[in-house]
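Of the protein chains in this complex, one is absent; all others appear in place.
Moving on, here comes subunit A:
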């Protein structure tokens, strides 16, 4: 009988020490740092829809890469970056590019499906890309994630204030001499990178819960950008580690637990906010 199995795994502590789990925890740390710091700017720049779209735009890159025998992350990252450049050039205001972004993401998802159907290998990868497979992250990928994080933090440290200033009001920042084209280009490129490294954790469809939701929660409970980034990273980390831990104890997909925890934190913060008023 194919009943629902919900059995507790008594050997979970042993599983935690397996190499694939270690890689997953390392990847989780890298993802949490990247998502925590970029989530703030993504919300501040009204680009949350764009973030979601970039994940979907990366899909054909990922399935296409499998088709050509290239690394999935490479194909995904390339498409996400190209998508970021195109969306960045489409229009200044987020509201102006919603229709264009939505149309492109629908086409990209379709293209991803088309590539996936062309080979059985790509077809097998499809679910992992859509819903995440943090347990299959390799040691090489973790190194790549860590290097990306270092570059991301270095660039953000350099452009932190001008990027924040231009996020608040682009025209004012431009009038004061902030190179807003450069800020926008760097922001889009960084976001493409963050999406690329976050997708293995929860997949393209659930990415919002990892990149945006923890920051939305942090925005409620903190009152400075820096504090929001720290808290968002911590919430992200707790969600990922909680997801890994619980999925080892019970036979549940880590993505589901990660997204559930992230959404739960946000819901609790919203209730707290409502009660405070």
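Basically, contacts are C-beta pairs under 8 Å (C-beta built on N, C-alpha and C of every residue); 3 or more make two chains touch, one makes a residue touch a chain; residues count from 1.
The rule we apply is simple: contacts and distances are computed from a predicted model.
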Q: Pick from "ABC transporter ATP-binding protein", "Aminomethyltransferase", "Dehydrogenase" or "Heme exporter protein CcmA" the UniProt protein name of the chain that isn't shown here.
A: "ABC transporter ATP-binding protein"
Q: Would you indicate which residue among A:117, A:143, A:176 or A:270 is in contact with the undisplayed chain?
A: A:176
Q) From the list A:33, A:164, A:190 or A:259, which touches the chain that is not on show? A) A:164
**Q.** Interface with the undisplayed chain - residues on subunit A
**A.** 40, 43-44, 46, 157-162, 164-169, 171-178, 218-220, 222-225, 228
